[in-house]
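This is the structure, below, for whatever I ask next.
Rather than the whole complex, this shows some of its chains in their spots.
Chain naming follows the written order as A and B, and within any one chain the residues start at number 1.
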Amino acid sequence: MSFTYGKNLKIQVFGQSHAAAIGVVMDGLPAGEEVDLAAVAAFMARRAPGKNALSTARKEADVPEVLSGLLDGHTVGAPLAAVIRNTDTRSADYANLAGKPDEFAAPAPTLRIPRPGHSDYPAFVRYGGANDIRGGGAFSGRMTAPLCFAGGVAQQLLARRGVQVYAHIASVGGVCDAVPDACAPDETALAAVKAKEFPVLDDAAGERMKAVIAAAKETGDSVGGSIRCIVTGLPAGLGAHMFDGVENRIAAAAFGIPGVRGIEFGSGFAGCEGCGSQQNDPYTVENGTVRTVKNDAGGVLGGSTTGMPLVFRLALKPTPSIGREQQSVDLAAGENTVLAVRGRHDPCIVHRAVPVAEAVAALAVLDLLLDPAAVWA
Amino acid sequence: MSFTYGKNLKIQVFGQSHAAAIGVVMDGLPAGEEVDLAAVAAFMARRAPGKNALSTARKEADVPEVLSGLLDGHTVGAPLAAVIRNTDTRSADYANLAGKPDEFAAPAPTLRIPRPGHSDYPAFVRYGGANDIRGGGAFSGRMTAPLCFAGGVAQQLLARRGVQVYAHIASVGGVCDAVPDACAPDETALAAVKAKEFPVLDDAAGERMKAVIAAAKETGDSVGGSIRCIVTGLPAGLGAHMFDGVENRIAAAAFGIPGVRGIEFGSGFAGCEGCGSQQNDPYTVENGTVRTVKNDAGGVLGGSTTGMPLVFRLALKPTPSIGREQQSVDLAAGENTVLAVRGRHDPCIVHRAVPVAEAVAALAVLDLLLDPAAVWA
């Protein structure tokens, strides 16, 4: 069930890039919750392409239609289903991947030349050539639009419970953004990122990142980077043992974002090369509340939250669609060939993935908050 | 259900460090599979402590007793249950964490002073003080023994299908081991690591790591590092879309290992800062088989295997139990205090976690191979 996530709040994503529509069903939302659809649409607009020269020229209105689950703007306890129509699809761009390039409009084109770095070849094997290759099919980055719808709804429920989800570009092509304080992040600054066209804390760093992206585009190349997520307002004791820890559940969600290649919590890989005396976060009592004096743990120990901000970082690979010829194979002929990927593509998707990371984090955290034990506490 | 993992092969772990026993139930194993229990025990012995000065002095025989699921050494289609008795427990070592230190033998000690870097405090909140704090309870690293039992069984089924699971210490305290070729790893060298007391490819690097560990121990400190896993022999097309990808499922399992703080596939975080033209793996046909000429993808694209070796790396934090006084809080008094952790602890657990990483990888990969679609292919 590859398109489902969640234990208490289950989401079911569906669609393909060039199908009639993409969408999502949210099952398990508490009843009676207000949902501001305009705010959800505003959230979704943050990942929409076509805003500037750094993104694909594909235009997508991406206006979700709610089919069920709401009555007078409130959840009714039945699944909330939303659909986003696909428009402005240019399937012909994918013709040279297919067996019959001149007949691409013909039914069910089968992959012939897999794009390096894409899921084309594994999917061809996995689905016996039956998968939809137009626009990346169900592997398309476009599938993150319904994730953003669901995440936008989840963020509203979380906010009502005092939980805020932030994200920013941590790095692009080796250029790093400012690092928020892990104990007391500046939430005003993080909230301001949500309104920025290029979601960084330090705009000067952002300019340097944009220069790297522009340079990559110039040379028909692409570039990747990383995203940092910060969730504030979580109670201590959320999550559970072993396979049901906060890390397991967030990682299981985060790798659902196309292009994510790694995840680390708190001080992560770098911190692990250090010493216990440095990495352990000492406790202190502050106004009757137990806190840690620093937060290298990223707000989670042994699978459960500490009550400090939850901090994790995602690695996002450079867009595999590049403007250069690449070595590939002709699956039908069984011989090597050269492929030039066509279509409209992003030289970098890190900035567009920032709201997606927020969305996925919101879904994972709301699911955790709905755990029976969390509810009981 | 925090102690369960798997969709097709489900494992249910149970136990606490100082309970009567720990164990595991494996439900969903194909029937009629031979299981060599001596080989499983040998595998488990690789994580056992007490082998050298770098590990805890706690002695654990860790001989698993199989209660069900086998007949004449073959699986019968019913759950395979194995139990490992806890012996050599020294609960008194944990007395100073509890509310009534001088009455520790008394029933149900409640946490009073949480150890920094451990799950003590979040678990206290999560379970309302009812969790078993003796030896770390169900958060103990000891819970990885049943994981190794299950992983040892899984490795045998995988080997019968031509799949091998390897792991080695990638780094400790900043000292790195040799990096295997991602396309054609030296399987003889990787297999040899399984027999080594200190599981590295480059023994000279291993000596430097041991020196770092010894130095940490000397100063009452600890050190962490990372582990690289390599799985060979996988078919292309294993795994699926979005939330059911290889990465999601391996990550969901890997964070079940205590102390894991991050995971990255293929070229990981570092590769994500690079360019698409460098990171994409070009395809080539070799003896009629599609391969990639390099393997920065780590054998997985878009959630499905490429047929190249699966490569991922886990970050393991320094052991939080250190021999120095640390700042903590007295939960009962609501004030700051100082804690000296007692007990027998590892200055580094990375080397002991290598077979655990293998075990978890084997469980995740076997579960993937049992997917209906994989079986159909």
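Going forward, a contact is a pair of C-beta atoms (placed from the backbone, for glycine too) under 8 Å apart; a residue touches a chain by one contact, two chains touch by 3 or more.
Note that the coordinates shown come from a computational prediction; the quantities given were computed from them, not determined experimentally.
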{"item": "Number of identical chains in the entire complex, 2 depicted", "value": "4"}
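Here is the rule we go by: only the chains that are shown with their structure count from here on.
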{"item": "Cα-centroid distance, chain A relative to chain B, in whole angstrom", "value": "27"}
{"item": "Contact footprint of chain A on chain B as seen in their complex", "value": "1-5, 13, 114, 116-119, 121-128, 138-139, 143, 171-174, 216, 220-226, 235-245, 247-249, 251-253, 255-256, 258, 260-269, 271-277, 279-285, 288, 290, 292-293, 297-298, 300-307, 315-322, 324, 326-329, 331, 334-336, 373, 377"}
